[in-house]
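With one protein chain withheld, the remaining protein chains of the complex are depicted in position.
When the chains are written out, they are named A and B in that same order, and each has its own residue count from 1.
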Amino acid sequence: MNSQPAPDTPARISLSVSNLTVCYGAKRALGPVNMEIAEKHVTALIGPSGCGKSTFLRSLNRMNDLVLGCRVEGDVRLDGQPIYGSGVDPVEVRRRVGMVFQKSNPFPKTIFENVAYGLRIGGMRDRGEIAGRVEHALGQAALWDEVKGRLGESALGLSGGQQQRLCIARALAVEPDVLLMDEPASALDPIATAHIEELIHELARDYTVVIVTHNMQQAARVSDYTAFFYMGDLVEFASTDTIFTHPSQPRTEDYVTGRFG
Amino acid sequence: MKLRRRRLGDVTLALASGLAVALVLLIVVVILGDVVYHGAPHMTLGFLTQAPRDGMTAGGIFPAIFGTVALVVLMTLAVLPAGVATAIYLSEYANPGSRVTRMVRVAVNNLAGVPSIVFGLFGLGFFVQFVGAGIDRALYGGQRVFGQPALVWAALTMAVLTLPVVIVATEEALSAVPRELRLASAALGANRLQTIVRVVLPQALPGILTGAILAISRGAGEVAPILFTGVAYYLPKLPRSLHDQFMQLGYHVYVLSTQSPDVDATRPILYATVLVLLLLTFALNAAAVVVRSHMRRRFAGATS
Partner (left out) sequence: MRVREHTDQEFEQELRHLREQLLLMGSHVEGIIGSSLRALLERDSVLAQRAIEADRVVDRLEIEIDSLCLQILARRQPVASDLRFVTMVLKAVTDIERMGDLGVNISERVLELNREPPLKPYVDLPRMADETQMMLREALDAFVAKDADRARRVIDRDQIIDDLYAQIFRELLTYMMEEAKNVYRATRLQSIAKYLERIADHATNLAELVVFMVKGSDIRHPDSRADGGKN
């Protein structure tokens, strides 16, 4: 039941997940999961609390390595190359698979330094190049016009929605292949949320986007493909249209229509 | 009536705490007043820059000031790297539940409770007689250079004394840095060292500095640990190298009040010395407050 074929439209596959299982100590939190994530599309992960969708997301950029007692088995490949296994540096993985968190977490540095952070730790030194990348990233995050005159100010002075876009710009500056977003708009008001959703549409032209959301309407609005998780299992994975008009699994049907039991 | 009884309780409590505050303030004012009244007249520039003469009945206290400063500087140079590094290990690298971590924490806590005179004995036994003698045997062919009370050993002893303060203050500052910032840094492809150096330490700096200043102010005042490890009653010359002895303000106060041949002549000097010591302590504490508020303002912004 967990072997889900890739959904209808043949797109290039960016991330390929096979038999992924995640355990915290003795408790199995997720899996085994098989899934293929399409390149330059938006894939949404939905499901009730504790269903494993955030755990799954963190497995895609090895952030689960930072959780004490977490064991990951199985195979995840980015453009065909495995990201787990001996010889693979998690730091390298995280440069190619970026992440934006639920609550925006800008560094207590200037706006410029926040966006430049990823570049600097990657070794970039040329001031001009850094400045260019910072401007480009802020432009992609639809924040450039609002902050171009105050790049030297503290990032903590921005509004909640702006801070979240700053975190997106910060992740984009290193030009990852994939952008993971963990409930990126859950702490924002409707207008800021709409901006973020619009941004996600734009970003999907250049990046593969995987987003975790507990808001089904958001998943329906924003994503091309949707994966429904329940109690650690991937129940159904199909195009968003299918999931929200005629899902094939009864558990999916129950969840999206609000029959939670 | 119920209402009146409650108000009575409120009033009583307010009065009692007010009285307590007044009492404390009174004590402080009396002590300070006494010291300032008797000491200020004697505190001239000459007093601060000259050496004592005539069996401490005249002259100044410059060597003691010099010695105190030298001691504190050396102590800081020793304790800060060790303390901050330990705290970083405990906070960022160690596995919180592991046996080693728990042992280190127990050791640090116990160290904080040791009486300062015991540190003095430790300094004598370990630094002076063991390490110092060993250095002498190895480098000076038995000649007594480091195997005796010296500035370096006193400084190291003080460093051991203030180590728990620095470790605890640093650890608290490090753990005050929110975990999300570390996660954000890791997600951008930083390894642990980069995260610590670029994100955690800068954010924890105010707390670390506060701990450092607390350590320093304690180091400026403690006398017991240096009794056997390096301080001297009277020295004709200022210490020129690490293996020389030194004079110190706190010890000088003790000396003046117990070893003076002429009590009346020494009394004003004594008061002035106490005043200098108190001023030094206040200055250090004030510096701590200023540094902390300055750094807080630099990192100010909406906490969202």
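Here is the rule we use: a contact is a pair of C-beta atoms (placed from the backbone, for glycine too) under 8 Å apart; a residue touches a chain by one contact, two chains touch by 3 or more.
Everything numeric in this text was worked out from a predicted model, so none of it was measured.
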If you put the missing chain back into the full complex, which of the shown chains would it touch?
A
What residue numbers in subunit A mark contact with the hidden partner chain?
216-217, 220, 243-247, 250, 252-254, 256-261
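In the analysis below, only the chains that are shown with their structure count from here on.
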Rounded to the nearest whole Å, what is the centre-to-centre distance of subunit A and subunit B, using the mean of the C-alpha atoms as each centre?
49
Going by the contact rule at the top, pick out the subunit A residues touching subunit B in the complex.
61, 63, 66, 68, 91-92, 94-95, 98-99, 101, 103-108, 117-118, 120-122, 154-157, 160, 163, 167, 170-171, 174
Within the complex, which stretch of subunit B touches subunit A?
95-96, 178, 180-181, 183-191, 194, 198-199, 202-203, 299-304
